[in-house]
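Yeah, one chain of the complex is gone here, protein chain that is, but the others are all in their spots.
Chain lettering (A and B) follows the sequence in which the chains are written, and residue indices restart at 1 in each chain.
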Amino acid sequence: MTQLAIEEEHGHIVPYPTLIKVWATLAVLTFILTFISKVFHELLAVWAMLFITPLKACLVFYFFMHLKFEGPLLKTMVFVALSTLVIFIGMLFFDVSFR
Amino acid sequence: MSAMAAHALGDEPSYLEAGGRGLRSWILSTDHKRIAILYLVCMLSFFLVGATLGVLMRLEQLTMGPTIMQPQTYNAMFTVHGVIMIFLFVIPGLPAVFGNFFLPILIGAKDVAFPRLNLLSWYFFVTGAVLAVTSLFTGAGPPDTGWTFYVPYSIRTGTNVSLAVFAAFVLGFSSILTGINFVTTIHRLRAPGMGWHRMPLFPWSLYATGWVQILATPIIGITLLLVILERFFGIGVFDPAKGGDPLLYQHLFWIYSHPAVYIMILPAMGAITEIIPTFAHRTIFGYRAIAYSSVAIAALGSVVWGHHMFTSGMGEMANVVFSLLTFLVAIPSAIKVFNWVSTLHKGSIVVEPPMLYALTFIFLFSIGGLTGLMQGALAVNVHLHDTYFIVGHFHYVMFGGTGFAFFASLLYWFPKMFGKMYNRRVATLAWFPMFIGFNMLYFTMLVLGVMGMPRRYYDHLPQFHTAHVVATVGSWFLVAGLLILLGNFVVALFRGRKAEANPWGGVSLEWTISSPPPMENFEQVPTIAGPPYHFNPVAHR
Partner (left out) sequence: MSSAIPQPHTLPSAAHHDYAGSKIAMWLFLFSEICLFGGLFLLYSAYRAKYPHEFHDAGNELNFVIGVINTLVLLTSSLSMAASITALQKGSRRLAMLLVGVTVVLGAVFLVNKYFEWMAKFHHGLYPNGPELLKRPPGEILFFGLYFTMTGLHGLHVIAGMVVLSFMLALMARNRIRQDDYGKLENAGLYWHLVDVIWIFLLNLFYLAA
């Protein structure tokens, strides 16, 4: 059966090479992050974390959890849930930062 | 419509017969209607227990000094009263009973998306309830921390906090799973032709509520878990001696418990929105405004939790931000009130019992909402926080609001659920002592609070005495009315007249099927051709 025929019958398939590439990227990002936080000063480490960690999470969500290939409904729901948590923590800092 | 009604009124046995009649067939049933009844029976029982505790507390306040109990008992009473009423009655509230029973029917479905998960939700509810009751009688006695379990006292007190808090944790699962079930049901099981803007407004409110249940409940879950961990292992997150900050407990607690009050009120508002058009014989005014304001209340209501903490030691910045947001969240609530009142305008109003209690809801909830706004003002809050004003406020919204909406819904949907009609005159009669008693009890509390009477105090000073007596007598009238109202239902179950399919002239889907409904609700899945609340014009006399 052709790939397209399989997908029509069994849903979208993420090919093995894609999965392995994502995995490799995640591993490399982990090493980069570790390197930066151990070798460089704290401020750079914090910025690296703030960018690289969400990127890693995105890769897992998008490829391993198939979110890239889902419809707008699921993507919106994920966005709502994550934003809610971010807003809770953000609002908390109205108190914590200014006390 | 009548042809459709005739078609649906087949000779099918109702859900009360089909599927068995013994106890096993009920507690193993995955039928959403049976699960709703299971919740109803449990919840009304707990409500009566909670109400009894309330009556006893009021009896204690009938005289200065000890009346019928000692201070420790009083502390346990207001704690358990709160835990039972909030976690076992008001939060499960309308979703567990009327949401379970009517959500599938209102959207033209045969059941919820996950019927077995639904039954599991009820099992979690019962387990949590049993654990909560057990905490009263084991260990060093019932918790005395208030239902809010504030640290550091909840960590240090010897009473049975861990078990009570674990019970609430288990109950949280019930709420989360119900939220997941309802949100998925609304996305996936709407009848053909029922786009989002043709869906009735009770399901809209259940949708918004479901999201709050899913996102907010886990936060209290982890908070309660941390209390248990603190008590057993001394982690230190809330212990100042170890660097912990007790205020963070309050943040975590209220991040759930404020949205929780929207879990309590949104479905209540949704049910009222079903009732009013029927008895005004007019379509709802501002369908989209009501639908979207439900979502807005859920969203805005999730960022106002700090208004419970104005006097706790938060920084000024936080105080101002939370106060502003609290004022904003009143706007969508007010929009709903305006829409309900506008629906009445030029309507053909019939004040049957459901309508009477629904109108009372609008009045009592408005008082509750306005007193909430008063508390949201920072300078005023300094004087009102932890006084009887707060107690009055939340009873107006939770009891006058959700409670009365619950009764209105029961009055509206009882004939459909059980196929029996209750005595309408008795139901109307019950209203008088209830309304008078309610206001005697809770309006007096508002006055007491402004005068300076603190809450959770076992005793009171002479200047508060008269008001306390008035409140206690009010509680007797209220309870008398409640017993009449509920007793009327019980009598109707056994001796009520058989109810028709559509006793009130409603136009939503539940009135097109028999009373009580058949097991799978609809013989054929209905196709929806137009917007909800479409009434034929009534010829004016």
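Please note the rule applied: a contact is a pair of C-beta atoms (placed from the backbone, for glycine too) under 8 Å apart; a residue touches a chain by one contact, two chains touch by 3 or more.
Quick caveat: nothing in here was measured; it's all calculated off a predicted structure.
Considering the intact complex, the chain excluded from display touches A, B.
Among the residues B:Ser121, B:Ser174 or B:Thr223, only B:Thr223 touches the chain that is left out of the figure.
Listed residues B:Thr30, B:Thr127, B:Thr283 or B:Asn423: the one in touch with the omitted chain is B:Thr30. Here the missing chain is touched by one residue of B:Val83, B:Ala113 or B:Ala132, and it is B:Ala113. By the touch criterion stated above, the residues of chain B touching the omitted chain are 3, 6-13, 18-19, 30, 110-111, 113-115, 117, 176, 179-181, 183-184, 187-189, 214-219, 221-223, 226, 229, 233-237, 241-245, 248, 251-252, 255, 519-520, 523.
For chain A, the residues touching the chain absent from view are 6, 9-11, 13-16, 19-20, 22-23, 26-27, 30-31, 33-34, 37-38, 42, 45-46, 49, 53, 56-57, 60-61, 63-66, 70, 73-74, 77-78, 81-82, 84-85, 88-89, 92-93, 96-97.
By our rule, only the chains that are shown with their structure count from here on.
Chain centres here are Cα means. That of chain A falls 38 Å from that of chain B.
By the touch criterion stated above, chain A contacts chain B in their complex at residues 73, 80-81, 84, 87-88, 91-92, 94-95, 97-99.
By the touch rule above, chain B contacts chain A in their complex via residues 187, 211, 215, 219, 247, 251, 255, 302-303, 306, 313-318, 321-322.
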